[in-house]
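With one protein chain withheld, the remaining protein chains of the complex are depicted in position.
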Amino acid sequence: MLLSGLKRVGILLIGVLLATSSYAVTVQDSKGTFTIEETPQRIVVLEFSFADALASVGVKPIGIADDKDKSRVLPEVRDIIGDWQSVGTRSQPSLEVIASLKPDLIIADISRHEAVYDDLKKIAPTLILPSRRETYEDNLKAAAIIGKAVGKESEMQARLAQHETIMSDFASKLPNNALVQFAVARADDLFLHTDDSYAGGVISRLGLQMPKTERDDTASRQTSLEQLLAVNPEYLIVGHYTQPSIIEKWQSEPLWSVLQAASNEHIYSVNPNIWARCRGVMAAEHMAQDLVNIFTEQ
Amino acid sequence: MNTPIKSLSLGILLCMGLVLLSWWNLFAWSVVPVTGLDVWHAVTAFDSQVIAQRIVIDLRLPRLLTALLVGAALAAAGTIMQGLTRNPLAAPSVLGVNAGAALGMALVSTLPAFYGAFSTSIAAMLGGGLAWLLVMLLGSAWRMGGNDQGRLVLAGVAISALCAALTKAVVIMEEDQAAGVMTWLAGSLADARWQSWSTFWPVALVGLIGALLLTPALNLLQLGEDNARNLGINLLRSKLLGSLLVLILVGATISTVGSIGFVGLIVPHIARLLMGQDFRLFLPVAMLLGAGLVTLADTLSRAITYPMETPAGAILALIGAPFFIYLVRKRTL
Partner (left out) sequence: MNASRFFPLGLALLLILSIANLVFGAVSLSLEQVWQGLSVGSEQHFTVYEYRLPRIFLAILVGAGLALSGALVQGVIRNPLASPDVLGVSHGAGLAAVFYMTYFAGASTDWLPEVALAGGLVAALILWWLCGAQSSAIKLAITGVALAAFWASCIDFLMLTKPLEINNALLWLTGSLWGRGWTQLQALLPWFLLVPVALGLSKYLNLLDLGDDSATSLGVSPQVLRLVSLAIAVALTAACVSICGPIGFLGLVAPHLTRKLVGGRHQALLPATMLTGACLLLAADLAARTIDPPIELPAGILTAIIGAPYFLWLLLRMK
């Protein structure tokens, strides 16, 4: 007891010493070199994937741009970070609220927040990384950078290594080369997430195959029933944003049964928020778990 | 100048062109390979084991028929509008009907308070009807005396802008819905099926027949308000009937395929160029041309971003807007 207590104090002391001595960490972000002088304690993140990266090394952000809907953050992430202050929408976060939180690090998304990058820098050091439209590999790279910037480089490396084993473990439970397609459905439209998308990257990482389409320059594409027939996946994983969605409409059509996935009853629904919005180390593991559940239940 | 023989041969030529275009539409730019021969087999000797043939019968054929009828309906609506208002620039999209319908549709599909209150198609019809009513009131188009063409168009633009601004406001709040609503707003035939066809064709057909029956009255209206009255036609009745027909035609179209613009503007002008001023002659030709134009746009909609689809309405707008500019320039206002 006493010993472990002493040990903890010792580690803390070393931590404090390290922090007060020249801590300065330098990483490469989307705008060049980013240097932070002290270990950040009050972090505001403007995308879900950044919250995921922080939570996977036990760091709790104080503010998240969560579209004012806490349920959009991955449940596993919520369990770790507890409560936070919402700073508005991801597309137009409120800079006043961010400033009022007095952060010492802001993590922003290059595609959404480049226009306010200069303003954010006036509030606090700002790490700007790709998030929206990122691939699975991009996301892991961003997580490694975030780990380094918040002074948890070794923890993050360990967590990423653990992630690799978890994913490989999941992959071993999944059949090789099954053709899996993820799509999100609304009342009147269906969007396929292709190879380039985040979900596509996770599916490939798990040793499953994505159906090849002739043109893959967009990560998400609207699809008619006819085009879905051309893609014809063995497994169709659907995130329904609305219920009933277009899938129910299509099910009543005679051509629907021509789909492999439909005739073999290999159509499954998942949480669209986790599959299409969250992105991140833990989100990928959640998605992998979903897939393993799907494949073992059948 | 227009001898019956000439008109007849023109009609036959148009019909032949339309048949060829339709055949092309049934197989061109398919993601699942479909050939022209498949189309022939599907129509003559259907074999449900061949996927290409099932695609032709289950997906392409309803889509083609819808495209044809949508084109005819919109062309007829545009012709009636131009006849009623004696304004060459009148058309559903110019006079705010499309924008109003879009607003109605956006309201019911994104605001929780409106969920399930109406179906999207009824909301679209209500919205379109209201917007048009407002434009006609503002543009004082009911009073036939003043031939104030600019005023009517400006009223249409103002109401369209109003509806579009509110639509944008509604859509922007629901980030995930935006792409879907935008596609609907542009009007696409990709989701036309036998089911939607079965509710669409009776209504559209009634509208089209009504439009043909209205042509003598439209002819008289062109002589001016007083002359028409002297010739014994009931002005109020003709106008109300005409407006009702426009609403039926446009409403049926919008609720089936979304808001497709500019067909009603372009086609009557080309038809008039070919056939002269007699509504009895040029309305049928306008219907044929409209059907052809929408079918062509639908075929192109699969080609432009193959293998993805671009909504046919977006393509029609790209063709239609320059024509609108041309029309405005040609006229001395």
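Side notes on the structure shown:
In this document, chain identifiers A and B correspond to the written order of the chains, with residue numbering beginning at 1 in each.
Note that in this section contacts are C-beta pairs under 8 Å (C-beta built on N, C-alpha and C of every residue); 3 or more make two chains touch, one makes a residue touch a chain.
Note that the coordinates shown come from a computational prediction; the quantities given were computed from them, not determined experimentally.
Considering the full assembly, A:222 is the residue among A:39, A:222 or A:245 that touches the omitted chain. Residue-wise, the contact with the chain that is not shown comes from B:186, picked out of B:101, B:123, B:136 or B:186. The chain that is not drawn here is touched, among residues B:12, B:111, B:165 or B:231, by B:165. Hidden from this view is one chain, which touches subunit A at 67-68, 86-89, 91-97, 99-100, 102, 111-112, 114-116, 118-119, 122-123, 133, 218-222.
Not every partner is drawn; the one left out touches subunit B at residues 89, 94, 134, 137-138, 140, 149-151, 153-155, 157-158, 161-162, 165-166, 168-169, 171-173, 175, 178-179, 182-183, 185-186, 261, 304-305, 310-311, 314-315, 317-318, 320-322, 324-325, 327-329, 332-333.
FYI, only the chains that are shown with their structure count from here on.
In this assembly, the C-alpha centroid of subunit A lies 44 Å from the C-alpha centroid of subunit B. Only residues 67, 89, 91, 184, 186-189, 191, 213-215, 218, 221-222, 224-227, 229-230, 241, 252-255, 258 of subunit A touch subunit B when the two sit together in their complex. Only residues 30-32, 51, 54-55, 58-59, 109, 120, 175-177, 179-180, 183-184, 190-191, 193, 195, 306-309 of subunit B touch subunit A when the two sit together in their complex.
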